[in-house]
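A quick write-up on the structure given underneath.
Only a single protein chain was left out; the remaining protein chains are all shown in position.
Up next is subunit A:
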């Protein structure tokens, strides 16, 4: 590399992005463009950084494949920070293959990690898990190790394995300490704090109680019959019945569980499930049908019996019944609770699960989006909604270890 590029890279390595930029600001050769792009990214000018990195990648000659691949990885990292997930990951994977072939293992692993984080952000959890498992067994540089552990923690949290998540966060903390990146340490601390916050409420006959995530996990693993208003389903032990797409059955289950060990009056059930205060015989007939369906679904866990006034839910084996609700009440809280599974939901699926109109859900989503508590990917009919990452790791830029300028 030449002298101004070396001086600029030296400034960048010392954390002086402006100094790096100053030295190559007027140059348009590919190494200078790459350095300018990386400096811009560190200054938070993501769109401009992307443009410069693209331009740099195009400028490198056919024999400078390595430099080109590093630019592509840097650009993908910036795109991730911008939450621009629209593009195809093909170039990134091709860059990873090139870097592997050229023995630049650290940057190759970084490319793979970016691909995994992208899948995680897209709510494609199984694919993300598969992509992350590709990194197992490699010794990653500390900063990459920290990000990889954060991603594993996120995956574990999404499937409510808090023990696994806690262990991953401990490893992320150690790696962040070794990497000496303060922003990374802060993100690990934030993710760990999230584990200590109330994640749900336990509503039982004896009152209400706030639960942390690990307490939720323990509750779901216990033999209690849980009517889960966060994920919309009924579970007990190893059995889980999702009612996310069956709002009437879910509201019946919730009403019956809330009244346990008592029964619930027919008219109350009809008012709750069918949203009417004016029940007639057709509603009573429909109630019988719906109760029949619910009875079949919960059969492994509990019985539903008719009483003179209505119906009663009786668990098998004298297990207790608990209602698990979002930490606060309201449509917005319910939406956030639903999205916390990390999967991508359409507006119509959310509306169906909540038993609300699409219009209501849309309004709530817009408000939540303004507060950055949900995010959208895709446009118009293809738009999907996701919870923001539990760990905010994706805002951190970890551009390729060796600058793409040699």
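The definition used in the following text is that contacts are C-beta pairs under 8 Å (C-beta built on N, C-alpha and C of every residue); 3 or more make two chains touch, one makes a residue touch a chain; residues count from 1.
Assume contacts and distances are computed from a predicted model.
Asks: Between "Glutamine cyclotransferase", "4Fe-4S ferredoxin", "Xylobiose transport system permease protein" or "Carbon-monoxide dehydrogenase large subunit", which matches the UniProt record of the unshown chain?
Replies: "Glutamine cyclotransferase"
Asks: Which of A:66, A:108, A:121 or A:386 touches the chain that is not shown?
Replies: From the options A:66, A:108, A:121 or A:386, the contact with the absent chain belongs to A:66.
Asks: Among the options A:4, A:105, A:219 or A:244, which residue touches the chain absent from this view?
Replies: A:4
Asks: For review purposes, identify every residue of subunit A that touches the missing chain, sorted by number.
Replies: 1-4, 6-7, 10, 23, 27, 29, 31, 61, 63-67, 102-103, 402, 406
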